[in-house]
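Before I ask anything, here is the structure I am working with.
The complex appears here without one of its protein chains, the remainder shown in place.
The first chain written gets the first letter, and so on, giving A, B, C and D; residue counts start at 1 in each chain.
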Amino acid sequence: MTFNWSKEPFILGLIYSLAIFGGSYILDFHIYIPWQPISIIGIAVAFYLGFKNNSAYDRTWEARKIWGGIVNNSRSFGAAALAFVSGADSDQVIKELIYRHVAWLTALRHQLRLSRPWEHAENRLNGKYAPTVCEDYTEKLDLELKPFLTEKEILALDGKTNTATQIMKNQAIRLQALRDKGYFEDFRHMEFHQLIVSFYADQGKAERIKNFPFPRQYASTAVWLTIVFCGFVPMGLLDIAKSANGWVYWVSPVISALIIWVFFLMEKIGDYSENPFEGTYNDVPITSIAKGIEIDLREMIDDTNIPSPVQDENGFLL
Amino acid sequence: MTFNWSKEPFILGLIYSLAIFGGSYILDFHIYIPWQPISIIGIAVAFYLGFKNNSAYDRTWEARKIWGGIVNNSRSFGAAALAFVSGADSDQVIKELIYRHVAWLTALRHQLRLSRPWEHAENRLNGKYAPTVCEDYTEKLDLELKPFLTEKEILALDGKTNTATQIMKNQAIRLQALRDKGYFEDFRHMEFHQLIVSFYADQGKAERIKNFPFPRQYASTAVWLTIVFCGFVPMGLLDIAKSANGWVYWVSPVISALIIWVFFLMEKIGDYSENPFEGTYNDVPITSIAKGIEIDLREMIDDTNIPSPVQDENGFLL
Amino acid sequence: MTFNWSKEPFILGLIYSLAIFGGSYILDFHIYIPWQPISIIGIAVAFYLGFKNNSAYDRTWEARKIWGGIVNNSRSFGAAALAFVSGADSDQVIKELIYRHVAWLTALRHQLRLSRPWEHAENRLNGKYAPTVCEDYTEKLDLELKPFLTEKEILALDGKTNTATQIMKNQAIRLQALRDKGYFEDFRHMEFHQLIVSFYADQGKAERIKNFPFPRQYASTAVWLTIVFCGFVPMGLLDIAKSANGWVYWVSPVISALIIWVFFLMEKIGDYSENPFEGTYNDVPITSIAKGIEIDLREMIDDTNIPSPVQDENGFLL
Amino acid sequence: MTFNWSKEPFILGLIYSLAIFGGSYILDFHIYIPWQPISIIGIAVAFYLGFKNNSAYDRTWEARKIWGGIVNNSRSFGAAALAFVSGADSDQVIKELIYRHVAWLTALRHQLRLSRPWEHAENRLNGKYAPTVCEDYTEKLDLELKPFLTEKEILALDGKTNTATQIMKNQAIRLQALRDKGYFEDFRHMEFHQLIVSFYADQGKAERIKNFPFPRQYASTAVWLTIVFCGFVPMGLLDIAKSANGWVYWVSPVISALIIWVFFLMEKIGDYSENPFEGTYNDVPITSIAKGIEIDLREMIDDTNIPSPVQDENGFLL
Partner (left out) sequence: MTFNWSKEPFILGLIYSLAIFGGSYILDFHIYIPWQPISIIGIAVAFYLGFKNNSAYDRTWEARKIWGGIVNNSRSFGAAALAFVSGADSDQVIKELIYRHVAWLTALRHQLRLSRPWEHAENRLNGKYAPTVCEDYTEKLDLELKPFLTEKEILALDGKTNTATQIMKNQAIRLQALRDKGYFEDFRHMEFHQLIVSFYADQGKAERIKNFPFPRQYASTAVWLTIVFCGFVPMGLLDIAKSANGWVYWVSPVISALIIWVFFLMEKIGDYSENPFEGTYNDVPITSIAKGIEIDLREMIDDTNIPSPVQDENGFLL
């Protein structure tokens, strides 16, 4: 699978290497360059790619941690709702709170899947589940929010820049109203409020990763360094192979292609985990996580029509 | 021990290297390739493995930290229960709270030991203590929960997706009920609730590590790079040894095998600490930690029939 | 773009390399030095630059996190204001609190954009939006604060060393006054105060990054090491190329220039993310983030005349 | 000093190298192997050791941070006790609380100094201050606890698995009792309780580092890689030196020994900071830190017979 996904640089590298070696053979003029400086560039590039991969991986892992935090706080919210709210029709109130929370999750998830200029849109998985931009986006979101919010509340959200932020604000106002009606008192209200603060923190962290890409110059430097190095590789190998016997001469383009493949593989791998919410392979599976939270919360209130967990397709989870 | 565990790549590497050297000797045709490019690949691969080992170790260490957090919060919970709960039959109530907490620990521990597709199931230690999947899993878990929960509570847990989450929710509801009956008041209730929030956080963090593996592409890239490099090593050594005297020629396959061993050792070592809950050597010993918590908490209430600590078998702790 | 931005070292490197090679050719005296020691310097320098880039990137990323924290806490503040404040003309009070918060944001943003001796002032984008120092600074800031604070409050801020700190202090005093008037009670007041503490923390963290540059000696060491290495590169290549045929001799200055470019590129890239608030490309876009917060908060209170989000110019966001 | 401590590998390396060079000279048969592959192993090993040293240092530094946290929280506890407790014989109550805290510190310190199978017991400093295991351990601990706890409380601790945990639990119960008697009220009681939670967290973190060693396979891999590399070094040098003049031939074993020393030094240095509580040089000086806390707290209550700070012996602090 890994090879499949990265075969392009190998093939291009092979063609390029064969061109250099074949050309040199036919023209009887070796367009070689000495190997030693290439070796230094190679080490420097390997370092740089190591740094880039590290940072890219950290972004993915941080994104996963943030959604892990959403899971934890959501469960605490569910347990708190069940334990703290008491009074007439408390079941209805608890359900309302949990449903609004699921609505927030849904809006947040959709906002994070909107595409950004620096993402790999072409590699998205046929757009499946991944919302496309603006036009039909609001409509689709409203449809998904419908089971969880009243029509009035959905209407009031229209035109707001950040839907999730406003849903959570509604939750905060509603909690104060419930406090005023005596469903719980100050101590418990403050616990709820602490959770609101946590949810805003989690949302903001996810948006930060979405909106602040790995600095573009760091990223493009990695590409340029890799290209410069790989461009030199076959010429450098020609220096070594030009005086060798036939076997080594003709196996060298393959070696050259493999080196090119190794470096582009290391370059590409970071590239794909840089943006953990873009909807491609290796992403944080936010749809699946959000569904999991919904299931846990609705099982807490013994709700009906609970969806089943999201299944992976060929090891791929959205 | 380390050698025993990693001898496979050494033996295979030796066979492969001998084949290259022997074949070249018999056919009198040296299938060598120049050493310099191999050296660059080697450095790049060493870098990449360093990055991978670092990340893998971080996962294990984070997993251990999470369970350390469970230890700390559990002790705080025990001390809080003893100090805060007062009233008629308070001893019974304290015991119930601590027992439900042990039940939560038990469920969490079992859930974390369920196998995942990307884990090294074949290396599990004869399945000892490590629960096998679905069929008899629920039954076995129910059996382990029995001493700590009422039958009714166990029954209500059946069919829930995440047992541990629901047990902790029951704890939260029970704490509110105790508050309403006057076993403690608001200030102390809120401290208990803070601990509930912490337990949900610890549980969610452990599940995150369990469910979000080290990105598959990072992992498979490490394997591919190591294979490419190791495939070249004997051919490269042949370049150096082909013109040398007999001693060097025939000691070279051994050196080649040792290099292959060194790189596969570095590759494998990360592999095994990637998934710290899979039930193999080098894992976080969650059974032993959970038992340790149980002992501390039950010693706090001077309980009887306290189990003894889990002993290691040949330096191996579950 | 990356090349455009870093072409200077390439051109200078090419001229220098051509001078060495051309001079040697004309004088028929090769001013070469052996390649091996250069190779060691190269590796050491690559290491050092890796360390520097890592630290520089961490500074940018931390700066972004801090502003992410401001976003999150501001939203919590907005939601808290809406939910907690009640009583006569509560709408007016909420608006006042939110406006004062926007004023704090504005002051903080301006303070962070003031230039420091170690920043790249020459690369600022024509000073657009980036406030210039002292003379007209206070005046311009007062103008921007005018819509959000009363004239009296602005006047009282004059002459204070740190405007943002004093605005936030005013917020704290005002919240106590509102508490005394019964707009909310102790529990809610304490939540507000917690947010004040958070805002001071966020402000102080941003100021720390602004005022404590990447240690100057670390930075200048990177430059010196790069210069020493690059000074040697063409002489070292001459060692390799001096006995080669014509093609290699004359292509070597280009390779030399490319190596010089690679190392200066790696050196420069860290340089530019060291100071994430200096107003150049790759900065944390604090103007745009602050505007975003203003929009969210003012949409919460259904305010009018809400500004539209800051647009990027050629992929550049302030 | 550093040399003294690591001279063993240098001497053994010298003997080994001399054997290889001398043997080759006498037998007139060079048991050399080519240098190039050794160079690759060397770089890979240097990487691996770098990773190991980093992790080992992090463990020591984390351990120091944890004890730093104990210092900070202890001072807060002392200040809180002095400020919050009021009523008849409040001085006596404050003293009791602080004394019990010192008892906890003492028990924790002793528990952390118990030896573990993977520690360097042979390098302990003559067992001075470092408690030996089980037999006389409890007795000695009881003696040290005597000035700070009542006999009854000490007796009740006997037979408990984790003494420190139970002392802190007693503190928690005592604080509730004091609350019930009106020495302070709920708000202040909750602050005390927060500190109890912190102490449990600090204790648990220290125990985590004590009980979860740097993964054994990572550690033994480092040793094996170093041995393999160092075993090759003199043979590789022989390849280079065999055709050189006499000076180089006979200085080579010394160079070889120095390389071996360099690598074992890097290997050993991590080894010794892996287990920061084992009682050897470079450890976290927990005896001295605990004494320092005792001094600060007892100076707060103007106690008498305050011990003087622990002095270092030859730059070594326990």
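We take it that a residue touches a chain if its C-beta (ideal position, glycine included) is under 8 Å from a C-beta of that chain, and two chains touch if they have at least 3 such contacts.
The structure displayed is predicted, hence computed values, not measured ones.
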item	value
Partners of the unshown chain among those that are drawn	C, D
Absent-chain contact - pick from C:L12, C:I41, C:L114 or C:I301	C:I41
Which residue of D:G42, D:G204 or D:G279 touches the chain not shown here	D:G42
Hidden-chain contact residue, picked from the options C:A79, C:L141 or C:L175	C:L175
In chain C, positions touching the absent partner	29-34, 36-37, 39-41, 43-45, 47-48, 50-51, 55, 117, 160-162, 165-166, 168-169, 172-173, 175-176, 186-187, 189-190, 193, 196-197, 200-201, 203-205, 207-208, 212, 215-218, 220-221, 224-225, 228, 232
Where the missing chain touches chain D, by residue	1-3, 5, 35, 38-39, 42-43, 46-47, 49-50, 53-54, 57, 60, 64-65, 68-69, 71-73, 75-76, 78-80, 82-84, 86, 185, 187-188, 191, 233, 236-237, 240-241, 244, 247-248, 251-252, 255-256, 258-259, 262-263, 265-266, 269, 272-273, 281-282, 284, 292, 295-296, 299-300, 309, 315
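The definition used in the following text is that only the chains that are shown with their structure count from here on.
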item	value
Graph distance between chain C and chain D, where chains that touch are linked	3
Rotation angle superposing chain B onto its copy chain C by C-alpha atoms, nearest 5 degrees	145
Chain A and chain D, separation of their C-alpha mean positions in angstrom	40
Between chain C and chain A, distance of the C-alpha-averaged centres to the nearest whole Å	25
Touching two or more other chains - residue numbers and ranges from chain C	none
Pairwise touch network: line, ring, star, complete, or other	line
Listing of all chain pairs that touch each other, if any do	A-B, A-C, B-D
